[in-house]
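Below: one structure in structure tokens.
With one protein chain withheld, the remaining protein chains of the complex are depicted in position.
Chains: A and B, in written order; residue numbering restarts at 1 for each.
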Amino acid sequence: MEELIISNDNLKKIVHELLNNDCRVIGTTAENKFKEIESADELVLNPGSVPTGSSFKEYFFPKTEPLFFYKQNHSNVDLFDPIPDKSKIVVLGAKPCDAAALPIISKVFNWDYKDDLFNSRLDNSLIIGMSCHYSDEFCFCNDIGGSPENMKGSDVFLKPLADNYFKVTSITPKGEAFIKEYQKYFEKDLGKNKPIERKVENPKHFDYDKVKTWLDNNFENKFWDTAGEMCLGCAQCAFVCPTCHCFDIIDEQNGSCAGRRAKNWDACQFSLFTKHASGHNPRDNQEKRYRQRISHKFKYYMDKFDEVLCTGCGRCSRGCPVSLDILQVVEEINSLPENSNSIQ
Amino acid sequence: MEEKFEPKIAAFVCNWCTYTGADLAGTSRLKQEANARLIRVPCTGRIDPVFIIKAFENGADGVLISGCHPGDCHYNAGNFHARRRWILFKNLLDFIGIDSSRLYFSWVSASEGKKWVDIVDGVIDAVRIKGPFKQYKKMNKEIEIPVAVEEGVSVK
Partner (left out) sequence: MNELKQICKDALTEKKARFIIGYKEDKNKRVKPFIAKTPEDAEKLTFSHHAVNNLAVYLSRFKNNIDGKIGIVVKSCDLKAVTALIQENQIKRDDLFIIGVNCSGVVLDVAKEFNKDNTQIKCKYCQAKTPPYYDALAEESKEFEMPDDDQAELMAKIDKMTAEERLEFWNAEFEKCIKCYACRQVCPMCYCEKCIVEKSEPQWIDSSSTSRGNFSWNIIRAFHQAGRCIGCHECERACPMGIPLTLLTRKMGMVAFSEFGYRHGTSLTEPTLIGTYSTSDKEDFIK
């Protein structure tokens, strides 16, 4: 297939057409936030920007969504399915660390139970990724199998070229179909626009295999007593994370005879997360809850789904109210002897 | 055909005074409108503002709170504590933009059956003029059964 490029202006024209075709377009704005944009002018694609405050997972796995509605009908109860969300979603300007999260969480949503709500949104979506020209002390995508040019999770991938152009790569059949549909906006790559060089380096921080081995053998280790000591137990980290996917199911009433059952975001740092009906709480302090967070991300998910439940975007650390830095914690684990219990 | 609007009023009343006063109104066969649902609480000091929020959430168009006159509290100071809380709560509602004039307060003793009737009728009339509390009802949009679904086939 021939090499294609697209100008920023033409990309905006596509967005304009998409919006006219009742497509939901999720893109980054001037405030560097993912937002459902209303006009193509709102879209700002900047490969050099810091990852947005929140990931775009809420458009696939919303913070709250109904599973069904109920209403009392004399002595019976009527149940109603919510209106299925069939609208097409196009995500524009996803960083590699954002896009890679979707195939990762897709595994848990398609494990024993197939989550139709998540799947239908994913099936109706098109992810346009973009290479990343940013790196700071919180970024670590390259330590866990990612990279600033990683195309995992994207259907179409853009690489910035000089003069506001992007080099276009289609990765999936969905991506190819998209390029075909809007082919009038794409141009042949004649090599006139030079690629913009990435000016920042991504240093190597830790050896994932070593960290995994340590986690395998050190569930009970003194390290955990201090690792999460300062954690306050909010869910900022989990809710801005592109891969955190835990949810809670609750019933909510509206008036006296009707209501809904809803699926809401939940987080392992909440004390209520593991509390049993009996009152017993197996993770009864923040240190244990923090161990769970690290272990789930770097061990359990790998054991079960062969993926690291983290893309290295660094959002959790950038936003943490007490500056708990997941990278520093993992680096510290990396520096510990394999079985440090013996030298306690 | 437009249905006539009948307001729903949630009335939180103290067991020791207003509730008995309302009872007196009944035994004296005083006529009053039937839009107020009385919720008996042990003292106005028991009324957490979350009760008021919950009443609005569940469709109340107005909330009436009534207890013992200052100095008459069965527990000495419950109504004084409550009064302080309401001053703060009303200010908060105003700052957020919730119509705090839908919130009514009164002191009605056990012997003031007539005063109770006047207050309840006054509140109901005032809320009837204000109309339904649309501001708050709008907030139920995610929890309500979508009309398109309700009209379609229900699953069982």
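Here is the rule we use: a contact is a pair of C-beta atoms (placed from the backbone, for glycine too) under 8 Å apart; a residue touches a chain by one contact, two chains touch by 3 or more.
Every value quoted in this text rests on a predicted model; they were computed, and no experiment measured them.
> For the chain omitted from this view, which of the shown chains does it touch?
Contacts of the omitted chain with visible chains: A, B.
> Where does chain A touch the missing chain, residue by residue?
Answer for chain A: residues 53-54, 63-64, 137, 229-230, 232-236, 238-240, 248, 250, 252, 262, 264-265, 267, 270, 272, 319, 321-325, 328 touch the chain left out.
> Can you list, in ascending order, the chain B residues touching the missing chain?
49-50, 53-54, 57, 70-71, 77, 80-81, 83-99, 104-107, 119, 135, 138-143
We adopt the following convention: only the chains that are shown with their structure count from here on.
> Just curious, how far off is chain B from chain A if you go by their C-alpha centres, in Å?
About 45 Å separates the centre of chain A from that of chain B.
> In the complex of these two chains, what residues of chain B are touching chain A?
Against chain A, the touching part of chain B is residues 58-59, 140, 142-146, 148-150, 152, 154-156.
> What part of chain A is in contact with chain B in the complex they form?
For chain A paired with chain B, touching residues are 64, 66, 68-69, 71, 78-83, 252-256, 258-260.
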